[in-house]
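Excluded from the complex is one protein chain; the other protein chains are retained at their positions.
Presenting chain A:
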């Protein structure tokens, strides 16, 4: 096809450029989050993440020690270096909190009551006052600090904020909620695909219909039911809920796949005396592996990422928060301004799905196609 006149058009450059633009547009927000999660807290609020490879100008405040003051002919002077033992490069300075970067390094600032302050770019300063200096005067200055990337945000969130607990809770919800529906659905899908009985068509239609039932409907009646039976808000409850909610898609995907298996294999097995149970476990189940994998990925991503079901079916104490609830209900409120911590938390929660996504993309795509293009 590529050599036919008309397909190799002059548009090819435009196509390449627009795809690059789209991909960049799609990636930028996530990259921003990733970069921010490694940045130092003060640097995040000083410059945008897109400037993170460059030194950041930050404002500092130091006290000139009044004890070091020397009196000489009615002029009290303190000399020293704003960086103390360290080093750096002062760009601007000031003597007032309200105007911390009023003067350029090297200038002499006239402060109130005839005091003066001079800060050189290497950080050495001279502070003079006609009166005796009793309180430590403040020096404000702006200095460039090198880019500061570290895992500190991750350490903080894991150590002090119970995020590790939330991670384990998410895992606890996800694994059983992924495995159990697969088994139940596989048997049902086999029956709907390869067994002949009255009402099969109706049941398939029912499954298709249930695919789109909004989850919201299930919340109140089922929570009431769980409370009545004594399950209440618990892990057992959420496993059952996820199993129920995942089943229509599981049955639908698996049945679509199983129907496509070659009839000959199954019939010859039956002629050789295999029971349905044997046909299912020894032939259909192994052959359906791609479909099983597709659904497993779907269900895993869905349960891992779910907020709604977790909010309703799990207890609302912080012990049983999953990561999505932790971020949405706790961190966004209590750490609303601490962008580094928020970014780190978000990245911890999306890391596992991203790994699953990139390693198993093939199955995910196959599952999507089986579920939609028919």
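Just so it is clear, contacts are C-beta pairs under 8 Å (C-beta built on N, C-alpha and C of every residue); 3 or more make two chains touch, one makes a residue touch a chain; residues count from 1.
Note that contacts and distances are computed from a predicted model.
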Omitted chain (choose from "ATP-binding cassette domain-containing protein", "ABC alpha-glucoside transporter, inner membrane subunit AglF", "NADH-quinone oxidoreductase subunit K" or "Homoserine O-succinyltransferase") - UniProt protein name: "ABC alpha-glucoside transporter, inner membrane subunit AglF"
Looking at A:247, A:266 or A:296, which makes contact with the chain not pictured? A:247
Residue of A:71, A:99, A:144 or A:308 touching the missing chain in the full complex: A:308
Hidden-chain contact residue, picked from the options A:75, A:159 or A:183: A:183
Which residue numbers on chain A touch the omitted chain? 1-2, 4-7, 9, 11, 15-16, 18-19, 22-23, 26-30, 32-33, 36, 44-50, 168-169, 171-173, 175-176, 179-180, 183-185, 187-188, 190-192, 195-197, 200-201, 203-222, 224-225, 235-236, 239-241, 243-245, 247-248, 251, 275-277, 280, 301, 304-308, 311-312, 320, 324, 327-328, 332, 339, 342-343, 345-346, 349-350, 353-354, 356-358, 361, 364-365, 368-369, 372-374
